[in-house]
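Removed from the display is one protein chain of the complex; every other protein chain stays in position.
In order of appearance the chains are A and B, and numbering begins at 1 in each one.
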Amino acid sequence: MAPISIKELPRKKYVLPGNPSCPGCPETLGLRYIGMALGDRVILVVPAGCTAVIEGLAPGCSISLPVINVPFASADAVAAGIAAAKEVLGEDAVVVVWAGDGATADIGFATLSGAAERGDNIIHICVDNEAYMNTGIQRSSLTPYGAWTTTTWTGKKERKKELPLIMLMHKIPYVATASVGYPTDFIEKLRRAASIKGFKYIHLHAPCPTGWRFDPSQTVEIAKLAVETGMWILFEAINGKVRISPFSIPYKDRSKRKPVKEYIKLQGRFRALSDEELKKIESMIDDAWNTLLKFT
Amino acid sequence: MICVVIKPLTGNYAVAWAVKLGRVRVVSAYPITPQTTIVEKISEFVEKGEMDARIIRVESEHSALAAVYGAASGGVRAFTATSSHGLMYMSEMLWWVAGARVPLVMAIVTRTMGPPWNIWTDHSDFLSQRDTGWLMMFAEHNQEVLDSIIQLFKITEDPRVFLPGMVALDAFILSHTTEPVDIPGQSLVDSFLPERRQPYVFRAGEPITMGNIPSNLKEHMKMRWDIHKSLEAAKKVIAEVDQEWSKLTGRSYGGLIDCYRCSDAKYFIVGAGAWVGDMREATELLRSEGYEVGLIKMRYVRPFPSEELASVLRNAKGVVVFDRAVSPGSAGPMYLDVVTHLTEQNVRVPIKNVLAGLAGVDVTYEDIAGIVKSFINELESKGAISRYIEWYFG
Partner (left out) sequence: MSEETHVLPLAKPKEGLSQTGTWRVRKPVIDHSKCVKCMMCWLHCPESTIDVIDTPEKFVEIDYEYCKGCGVCANVCPVKAISMVPEG
């Protein structure tokens, strides 16, 4: 695939100005990149979550794509149905599920796993802002260890569920992680996924100013720090073959990773993190890299 | 010349044949006894090349209805089937499909709810969904199962309706019992069913949004009102479709209700489902003993046939409504609807609710005749019913 030229990215607005997202929202960023990557080919399946509200009030909608809102646990199944219909009718479409933590890892988990196991021809994007943001910042299984949420006031005691590895073990043709801090990487991965038949999974890291407690101007900065500290690993796996993405390659080397503290200190949700908890997070980063590198 | 093909079919196989003849393109279901053989038969049709459909082998009933809803929203005829707990599991999706105004057809093999685990029939699963906005009808026998599903494709896709619909067939009594069924030819069904119509279709490049928050809550209330109106409008469509089908096959089911020996009856039995067959036998038995009894078979419960019922019962002396389900703390669901709508239609008649056959308990035509006989005797000797709601255990 040819490298992405920013100047040549489509300028058409798929996220419209005047939408009700929070300032600095990573979801609108992600949606803009879907528009840039795939444009009018997309049918977007949106379960309950921030984006359902970011669409704004009917009879208007802030997203300029075909959007079907669906019940929380149903997204991948509805998408599978739409994909089957399009195939039957001989109509071209890229069916994309745009699901948050809940609809991916919790209430929608069985549906996700079922669709992956069947190989339904859809792309599932998990827009991971690491809590149930739309309902008021409650913890999800994707909330990281030590993070404050409205249901984990002294910090989450459990670790973040490792969805990308779980999806890797479903042996689907395409698994990738991405970040709103690295749009060209995300766009390339979207286009690659759309060119493959079968079930594709992209896990998009989406720092949320409102829920993580940081200044809205820092969304991209924090997304980049996640990668630069090694907390978030950008990779893709085509038919199970894992390769670390270019922006994460420097951080294979432990000594090149920025100290985790630089990422943590900018976020109010980690304000009460103890030294012991910080050490645990540091060892989790090492573990994550060691595990993933075994697949390369 | 019409070529008649009669096969011995179970109710479930009749469903499968109707789905095949209706040219359904996407099927998705999760197995639950006693629905399983519907999808097994459909899978066989597809794998043998007799039916051109995609089957999505989902991991739950919630996903089954979600998948066929997705396919239907994408513009194709789609179908699913379930029972009991499976219907409860997909209940949330029933509301979504009706609210989204997507025509879709589903078969419910009516099975009681646990605990305890019990695979036998009653109507509690089906009737518990009566607020969802779906068209709902009961089949009495396997021919009606096949005919009704084909008819429902036409009714649900009529622009006056644009709502999903479901057919109930009793667990084991119909689903697994073999009866001779006339299978209409594909060309007959093709001439009867038009190309699928629906209010909107999701396509790439055509940006519409379905279901985002309304700016004016009254618009949402209007949508609920519109569903109600469309169910009312469906009454005419149901009657029209019955007529058209009758012209093609010689089989009419009467539309919303079917009356048996009603014209000169004074006392009436009201029921729905497979045991209506037993109610016909009971009616015959009572008539032979001199009781002037007629039977009203409720085919459709949504929309509820208020005018039709009222016109038959206007001068009745007494009615027994048999319910194979109960809304505990209140009464049987069919009884509740019957009483309400007769009152609305200004029909004053003593009506008794008999709750029988729940949890699959067998009810014979002699049981039914005995119940109705006691009712008539009590009414004629005492002039009033002592108990309006009676549980009958046999």
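Assume contacts are C-beta pairs under 8 Å (C-beta built on N, C-alpha and C of every residue); 3 or more make two chains touch, one makes a residue touch a chain.
It should be emphasised that the depicted structure is a prediction, and the values quoted were computed from it without experimental measurement.
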Chains shown that the absent chain touches, full complex: A, B
From B:Ala81, B:Met210, B:Leu256 or B:Ala282, residue that would touch the chain that is not displayed: B:Met210
Absent-chain contact - pick from A:Pro26, A:Pro71 or A:Pro144: A:Pro26
In chain B, positions touching the absent partner: 99-101, 159-160, 162, 199-200, 207-212, 214, 219-220, 222-223, 225-226, 229-230, 233
Residues of chain A (touch criterion as defined above) contacting the omitted chain: 6-7, 9, 11, 13, 15-21, 23-26, 28-29, 32, 55-65, 183, 209, 215-221
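As a convention for this text, only the chains that are shown with their structure count from here on.
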Approximate Å spacing (C-alpha centroids) for the pair chain A, chain B: 44
Residue ranges of chain A in contact with chain B within the complex: 40-43, 45, 52-53, 55-61, 63-71, 73-74, 76-89, 91-94, 110-111, 113-114, 117-118, 120
Footprint of chain A on chain B - complex, ascending: 25-26, 28, 54, 56-60, 62-64, 66-76, 78, 92-93, 96, 202-215, 219
